[in-house]
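The complex appears here without one of its protein chains, the remainder shown in place.
Our next item is chain A:
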Amino acid sequence: MVKVTYIAADGTETTVEGKTGDSVMHTAVSNDVDGIVGECGGAMMCATCHCYVDEAWTDKTGERQSEEDDMLEGAASEVKANSRLSCQIKLTPDLDGLVVHMPEDQF
């Protein structure tokens, strides 16, 4: 299992355990974490799973893909250097303890 901590815009922290291979979006949605919607189910069509990867983890989560950039153009909240679509971050044992911050709005 891989631990992921989601920090909401109001500071609320939720830590859940995800499975290797699952996405950060899927892990949030299946654990009822508010703040990640993931309406399109990971097809990169809705930009409602936007998150900011905690600065301490950006090296491990890697760069965002160009298609992700296109979709983030449509995100409801501000896009920053550490913005990602959480459906595109797959959990690996290396990411155990990952911290992501959630934007104010997803749509």
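List of remarks:
Everything that follows uses one rule, which is that a contact is a pair of C-beta atoms (placed from the backbone, for glycine too) under 8 Å apart; a residue touches a chain by one contact, two chains touch by 3 or more; residues count from 1.
Please note the rule applied: contacts and distances are computed from a predicted model.
The UniProt record for the undisplayed chain lists the protein name "Cytochrome P450", from the options "sn-glycerol-3-phosphate transport system permease protein UgpA", "Cytochrome P450", "Pyruvate,orthophosphate dikinase" or "2-oxoisovalerate dehydrogenase subunit alpha". Residues of chain A that touch the chain left out of the display are 29, 32, 37, 39-43, 45-47, 70, 73-76, 107.
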